[in-house]
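We show some of the complex, not the whole, and keep each chain where it was.
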Amino acid sequence: MSAVSAPDKEPAGARMYALIERLYPICRSITGPGVVETLEIIRQEIPVKIHRIASGTEIFDWTVPQEWSIRDAYVKDEKGNRVIDFKASNLHVVNYSRPIRATLPLAALKPRLHTDPAHPAWIPYRTSYYKEDWGFCLSQNALEAMSEGSYEVLIDSTLSDGELLWGECFIPGTTTDEIIISTHICHPSLANDNLSGIAVCVELAKLLMAAKRRRYSVRMLFIPGTIGSIAWLSMNRERLSRIRHGLVAVNLGDPGMMHYKKSRHETAEIDRVVEHVLKAAGQAHSIMAFSPYGYDERQFSSPGINLPFGCLSRTPYGRFAEYHTSADNLDFVKPEALAHSLETYACVLDTLDRNRAFLNLSPMCEPQLGKRGLYDAVGGKSDTKTRQLALLWVLNYSDGKHDLLDIAVKSGLAFDLIADAADLLLGQDLLAPAQRD
Amino acid sequence: MSAVSAPDKEPAGARMYALIERLYPICRSITGPGVVETLEIIRQEIPVKIHRIASGTEIFDWTVPQEWSIRDAYVKDEKGNRVIDFKASNLHVVNYSRPIRATLPLAALKPRLHTDPAHPAWIPYRTSYYKEDWGFCLSQNALEAMSEGSYEVLIDSTLSDGELLWGECFIPGTTTDEIIISTHICHPSLANDNLSGIAVCVELAKLLMAAKRRRYSVRMLFIPGTIGSIAWLSMNRERLSRIRHGLVAVNLGDPGMMHYKKSRHETAEIDRVVEHVLKAAGQAHSIMAFSPYGYDERQFSSPGINLPFGCLSRTPYGRFAEYHTSADNLDFVKPEALAHSLETYACVLDTLDRNRAFLNLSPMCEPQLGKRGLYDAVGGKSDTKTRQLALLWVLNYSDGKHDLLDIAVKSGLAFDLIADAADLLLGQDLLAPAQRD
C-alpha cells in the first residue's frame, strides 16, 4: 500500500544517464540561452512551467542580474593556434565573463588564467557572477606548455538586460501541503554537480505522476543556484506556509555513498524520515549537521525563511576530487548510482506520504482485536507474530503525539509494517487521523 | 525511619513457597471455580474483598465472558487407557475448552493436539478464551507414542452465564493517593507465571499492614489477566485520578535476575524509584523500555488510561524455556528467589513512601546549622562527613522541583541518608512538604 512505488532501476538508470549525456554539452550559466535550452529538454520529459523575472528586479537584498550569452572564446598564440578554446570545453571561460578582445603578453595574461595545480590535467570551473570580470580556465599542463610571447584573447559574450528563468514541475496530491525538491541548473559541462540532480528529479517526477493516493503535492524546482532560489522565495512568499518539507537534490550520480545534511531544524520530520530510510536500507551512509553553506538549502534555511530543508546527495560538494573540474564528466556518473539515488528519493517520498499521526478511537484499554478478526484467537502460541505486535504498537501510541515513524523507531519494527497496521486499523474505524490532515 | 520494613527473608520465603504449593493443583481460568477457590485461600492470609461482574456485561470494548468449569477430560485409546488425562495435569486441556464427547480417528484428532516439539517431555499451556474451541495439550513424546486407531474424546466442561471475580486487598495509608500492585490469578498449574506473583503480593500485604506512618494507600489486585484488569478499570474510572504509581507483579520465583519494564511515561517516579532501588542493591538486573505487550501493564498503559505502571519481575514472560509449559512447576520456583523479590518490592514501596519534594523554609543563604546542633562546630575537620553533606544537599535542592530521589542521585549519596537528613530538617522546621502532600 505504498504511496510511491519503487522504480524499475535498470531502465530508469539508463534513461537518466541518457538525459545527462544530452544535457552535458550545453554551456549553462545563471542566466542565458543555456538555461533556456536545458529547460526545454526537461520539458520534453515532464510537464514544466517556465517562470521569468526581468534583469534589474529587486529580490530581497539582491538584484536579478543581466543575461549572459557566449558564442566563442579563445586564446591564440602568435601562430594563430587556439591554445585555449571554448569550443573544446565550455569550462575554459570563467563563467559570466564580460566580452574582451585584446592582445597581451603572457605575463599580463597570466593573472587571468586559472588552473588546478593539484590535478594538472584537469580544467577547473570558475565563475564571476557578481563582479564584472573575465578570465580563462585551463589545465596546469596546458599553462606550462604556453611559451612567452604575445597572445590574442577573445571572449565573444554579451551581458544585457533580459530574464532569469527557472522551471517548476508541480505534481498535485490530495492536499495543498507541499514538498519542495530543488535542483540547480546553472552549471555548464559538469555531470555530477548539476546534471545528476536534474536527471533524478525528472525520473522522480514520472514516478510521482504515476502514483495514486498521494497526500502531498510535490513541487520540483529547476533553478539557477543561489539567485534562482532567492528569486523563487521572493516571488512565492505567500506560498511558504504550505511547505511542509524540502530537499535539495544534488550530486546524485557519483559512486560514493548517500549523505544527508540535516535541516536547520535538526529534528524536523524530513530529518527523521531521511535518517530512517537511510538506516533501514542497511547501507553505509552519513548524516551531517546543518551548516549555512553548501547548496540552496542556504537560502531556504535563512533565519527569516527557516523551512525544514535538508540536502540529500551522494558525495557532498567539495569532498570529491573531481568537484568543479572537467573530471566531473560523463565517466564520473554511473547509471547504477543514479538509479540507487532515485530509489532512495522514492522511498523518502513514500515514507513522508505514509507518515501520519493518528488517534486511537478505542483508547480505554486495548480494543478486542479477536472479534474483528485481527488477532489469532488461540492464546499462547502467537506471542512473536510481528503483525499483531505492530497493531498493538500503533494502538498504544496513536495518541496524537507520536507519528507512525516514531512508532516504528520505538518498536524496532519496519516502517511499512507499522504503516500497514495503521491502514488495517483505519479500515476497522479504530483510528482517525490526528491534527490537520 | 523506614516506612516499610525489610522482610525477615528466610521465614517469608518458606511461607510464600508453602502458599504456592497449596495453590498449585487448582485448575484456574479467567472465570470459574478455580478462581473462587484461589481467592478463598488468599483470603485466609490477608483481608481481600471479592468483586464480581456478571457475564455479558459490557466493559469498554469487551464483554464479560461466560464462566468456565471443568470436571474431567481425557483421550482414551481403543483399549480404554487414558492416554491424555486432565486428572494427571490440568494443562492437558486447552483452557476454556467447550464440552465435547466424540470418537475420532487419530488423523481427525491430531489438529486438536498441541505439543512443544522443542521440549519433547513438556506439556505446553494453551488457551482459547475468546473463540469457542476445544483441544488438548500433551508432550511431544506422548503424541509420538499414540498409534493409529480410534480415540474416545471427552471434555466434561460447562460454559454458562455466571460471574467474573477478582480480589482486592486495600491497605490504607495516611493519604488517599494510591499505589496499585496487580497480579494475575488466571493460570492453572503454573508456578512462576502466576503463583509467584500471588505469593509475593500476599506476603508484601502483611509487611504493609505491619508498617506505620505510610503515606500511600496500597491496593493489591488479584485479577484474571487482561479481562480482569479491563473489568477493574471499567468499574473504577472515578478512582483512576488517585492512582500515583502502579506495578504489575509477575514471575517472581524463578532463579533469574530482576527485570524492570518501564512505564509508558518512561521517566515516571515509579520508574526512577525502581531503577534506583535495583541499582543501589548492587546486583545484576535489567531495565527494559516499555512495550505495549506483556502482562496487564498493557491495559493500565493504554493511551486513554495512561497510568504510570511498570512491570517488576524476575525473568520476563517468554524469556525462560519453562514459560507456559508444565516445567514451570514447583521445582522451578525457589524460596530464596521469592524472598529476594519480596525484599525488592518492600524497598521500592519504602522508597516511594519516603520520596517527597520539600521546600527549604530558610532559602536565603544556608541556615546556620551549628546553632541547631546539626553541624560539627569545629570547622576544618569535618568536611567529609556525609551526614552533614546530606543536610546541605537537601537544603540546597529543596526548591519544590527536586524530590529526595533526585537529590540522592545528584549527590551520589544513599537515598536513606538523604531521607534521614530531610526528616532531621523537618524536625527543625527548616523544610515543609512541597506540592499536594
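Per-chain residue numbering starts at 1, and chain names A and B are given in the order in which the chains are listed.
FYI, a contact is a pair of C-beta atoms (placed from the backbone, for glycine too) under 8 Å apart; a residue touches a chain by one contact, two chains touch by 3 or more.
Keep in mind that what you see is a predicted model, and the values were worked out from it rather than measured.
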item	value
Copy count for the complete homomeric assembly [2 present here]	3
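Note that only the chains that are shown with their structure count from here on.
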item	value
Distance from the mean Cα position of chain B to that of chain A, given in whole angstrom	55
In the complex with chain A, residue positions of chain B that touch it	60-62, 94, 114, 124-131, 133, 226, 229-230, 233-234, 264, 289, 291-293, 298-299, 301-306, 317-318, 324
Footprint of chain B on chain A - complex, ascending	360, 362-368, 370-371, 377-381, 383-384, 389, 392-393, 395-399, 410-411
